[in-house]
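As you look at this complex, bear in mind that one protein chain is not there, while each of the others sits in place.
Let's look at chain A:
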Amino acid sequence: MSSIGTGYDLSVTTFSPDGRVFQIEYAAKAVDNSGTVVGIKCKDGIVLGVEKLITSKMMLPGSNRRIHAVHRHSGMAVAGLAADGRQIVARAKSEATNYESVYGEPIPVKELAERVASYVHLCTLYWWLRPFGSGVILGGYDRDGPQLYMVEPSGVSYRYFGAAIGKGRQAAKTEIEKLKLSEMTCRQGVIEVAKIRIYGVHDEAKDKAFELEMSWVCDESNRQHQKVPDDILEEAKAAAKAALEEMDAD
């Protein structure tokens, strides 16, 4: 499971004899232990969903947002250390506005993902910086259609149909693979994400309360990134709970 670095893991500028940088792997562990974040690409847009574990009953619902708008057409969901994630989002926002003022068009999602990835990677190159302890799922809708990217603490970025990070990622990925995403609209996608979220978390009975935070960018939202409207969200939660009960009844 977790390998012991024994001396090669003290600095991010040290390689181990078998070619690994342990500090980056440890940073990835921080992401793995956080609440699940899921993103899927439907035929008309992107849906992002976050399982926000509620640490205290006194927390106001809706606080501690994990999904942030980066630009009109794109949003980012963060997993891992929240403060680190906020830095990444701030950088992404700044890249997006800077691109638009120089080139006169909204930043293509691919370009944004590359810039974010390169920034995250930057922090793995110097001994006086530590790697980001958070991974992000970036979803956006540009001229070339909806796109979904995931950036890991190592600075690696890939484009996905469906991506999941955090505690329940294995279960979530299995569920996503079962879905026929290319034929699904975002409306249906929202329900699927709610189901995955509630399945994934339900299995881990040790985590009690959680809040579901979801956002989308799709034709229905006019290609703008926004929080999923409350009524659709409730509908999705209800449908997911019903499906869950059905499953349990078997």
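As a convention for this text, contacts are C-beta pairs under 8 Å (C-beta built on N, C-alpha and C of every residue); 3 or more make two chains touch, one makes a residue touch a chain; residues count from 1.
As a working rule, contacts and distances are computed from a predicted model.
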item	value
Name per UniProt, for the chain absent here [options: "ATP synthase subunit b", "AP complex subunit sigma", "Proteasome subunit beta" or "Septin-type G domain-containing protein"]	"Proteasome subunit beta"
Residue, one of A:K57, A:R143 or A:K180, that touches the chain absent here	A:R143
Chain not shown: contacting residue from A:D32, A:E111 or A:D219	A:E111
Contact footprint on chain A, counting only the chain that is left out	102-105, 108, 110-111, 114, 143
